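One protein chain omitted, others in place.
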Amino acid sequence: MNRSGVLVRLIGLLAIIGIVGTYWMGLVVTPPDVFQGNLVRLVYLHPPVAWVAYLAYGVTSLASIAFLWKRTRNLKWDRLAASSAEVGVLFTGLTLVTGSIWGRPTWGVWWTWDARLTTTALLFLLYLGYLAIRRIPGDRYKVGTRSAVAGLVAFIDVPIVHQSVVWWKTLHQGATVLNPSLSPKIHGEMAWTLLLGFVSFTLLYVWFTIKRYQVASMTDELEDVEVDRMIRERLESDGGVLSGGAPRAESNFVDGGSLK
Amino acid sequence: MNVIQGSDSGSMSAPGIDWKRLDPTGTKRRSNKSIKVVAIVLFFIAGFGFLLFKGLGNALQYFYTAQQAVQMRATLGSSTFRLEGVVVPGTIKTNATGVDFSVRFASAVVPVVEVGVPPQLFQPNVPVVVVGHFAGQVFQSDQIMIKHSSNYVAAHPNRIKNAGGGS
Partner (left out) sequence: MNGYVEGGYLVVTGGIGGYAAWLGTRAKKLRRAVVVVRDETSVQRRSQDKS
């Protein structure tokens, strides 16, 4: 295995060790909270998972800018934007579910339409829409441009989600660490566990995104080969007019639901 | 997707050849696909519309503080809204149908009559959001939500359990 392959494995391994460590610290080592009791243990998951969603969409935006900028225009950036956004959608989904599970026993409701929850639901839908737009077929550079613009528009919601608890009255509490006064409201081993959670889930994000990127570039490569083959077969047969559906049977073998 | 479909039988292809006729399976696949596309587009329109409706209707003015509610009592009338305040210690009285208590914000105190079981973290001194409407001098509520803070403090088993009710 080459050096970058080893590095990717190492990142994955560290992510898993870190997450297991977070679970251990969060479920066993840390004490209950004076107010929430054991329910506080969900704080070691929910904010790190939400942070990864922000991070993923941030990377999607930067990659989208790099793709749109003529001097750095390269399909690699489009692939990175797509991969990161997909991981972001997964983590936004997990944010919504863990938040709901935490909300039921602490707030008393699974869901409420306050600004934080509503804008987060919007975030989820926006990036689902981004992934849907990506699937509209077309020339790869056209798809890339279209998606990059959509990705940047969707990102407008990220700062709104984060600031929603400051700008509006919400049921959701303010940020524990990244609050306006930047003074963490958690201390001791609880704070260390939260930090470990942030680091581990960030590593997991990096690992997932690299893996997803590799899947995307292999899919692209296979598609290129497939297109080549179809063109060649058309040229080889009678002027190509009657061979419209012929190569499809073969292409199914490599193309089980690709990102086209 | 429709654009591509249109161009297949249109000016892009060789003259005199109807591509759809030549490839009936392809046509079927395309019509299934366009139904799917329409369904997806409708899903997103409905989703964004729903969130916009919910956001404008709830999130912008999620609750009134007890103080605001008292000031706006005349305009609020008997309409349903969310009321926020801290549970005043010593006012909680549990009864057969639910619980009576008062919430306070700044100097304004509003008595609340709750029908239903309060959440497990309900206790004195905790900020709550109650859903309901004014009925005379009291606020008639059917739901209590606990608005806990983002402070996390280790409980020390050796000390007094739950000193001051947190928040």
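Think of it as A and B in the order they're written, each chain with its own count starting at 1.
To be clear about the criterion, contacts are C-beta pairs under 8 Å (C-beta built on N, C-alpha and C of every residue); 3 or more make two chains touch, one makes a residue touch a chain.
All of these numbers come straight from a predicted model, not from anything done at the bench.
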For the chain that's been dropped from view, list the shown partners it touches.
A
Return the single residue from A:Leu94, A:Leu152, A:Val177 or A:Val199 that touches the missing chain.
A:Leu94
Taking the full complex into account, find the residue in A:Arg41, A:Arg116 or A:Arg134 that is in contact with the omitted chain.
A:Arg41
Touch criterion as defined above, residue of A:Arg73, A:Arg104, A:Lys185 or A:Arg234 at the omitted chain
A:Arg104
The missing chain sits against subunit A at residues 19, 23, 26-27, 37-39, 41-42, 45-46, 49, 87, 90, 93-94, 97-98, 101-102, 104-105, 204, 208, 211-212, 214-215, 218-219, 221-222, 225, 228, 232, 253-254, 256
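The definition used in the following text is that only the chains that are shown with their structure count from here on.
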Please compute the C-alpha centroid of subunit A, do the same for subunit B, then give the distance between them in whole Å.
24
Can you list the residues on subunit B that touch subunit A in the complex?
1, 4, 14, 17, 19, 22-23, 25-26, 40, 44, 47-48, 51, 54-55, 57-63, 84, 118-122, 126, 129, 143-157, 162-163, 165-167
Given the complex with subunit B, which residues does subunit A contribute to the contact?
30-37, 40, 43, 105-109, 112-115, 117-119, 121-122, 125, 128-129, 132, 136-137, 164, 168-171, 173-176, 179, 185-190, 241-242, 244-245
